[in-house]
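Note that one protein chain of the assembly has been removed; the remaining protein chains are unaltered in position.
What follows is subunit A.
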Amino acid sequence: MGFLMTTIIFFVVGVVASVLVRLCCNRGPSTNLYVIASIPTLSWLLGVSWAFGKGLCSKFSIHSFLRMEIHGILYLIFWFHLTLIITATICSWMMWAIVYLAQLKPLIVPILSEGE
């Protein structure tokens, strides 16, 4: 498993945790669907179809769609539970990445001690 692969795993785990926390700690039905729809990986399809639907009945522009989307993500990030998940994911990933990178091209190798 390479660096990129594990990084993606971390990312996915973070997203899944976010969704779970979103579903478990529901803040109310009014914002729920919209916010879930804004989670990047899940959102794309939902978001596009929603924006498309919206675009059918009113004037649609890529700009307003992107703005809505990014705004949704930011809104999501600023929700406390998700701040926690995101911070935790970043910390964990950093820790792993540092140790992984340090062993990528090591300058020294294990030299067994006499006992072994």
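Criterion: a contact is a pair of C-beta atoms (placed from the backbone, for glycine too) under 8 Å apart; a residue touches a chain by one contact, two chains touch by 3 or more; residues count from 1.
The definition used in the following text is that contacts and distances are computed from a predicted model.
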Protein name as given in UniProt for the chain not displayed, "BHLH domain-containing protein", "2-methoxy-6-polyprenyl-1,4-benzoquinol methylase, mitochondrial", "Vacuolar ATPase assembly protein VMA22" or "Signal recognition particle receptor subunit beta": "2-methoxy-6-polyprenyl-1,4-benzoquinol methylase, mitochondrial"
Contact set of subunit A toward the excluded chain (per top definition): 1-2, 6, 67, 70-71, 74-75, 78-80, 83-84, 87-88, 91-92, 94-96, 98-116
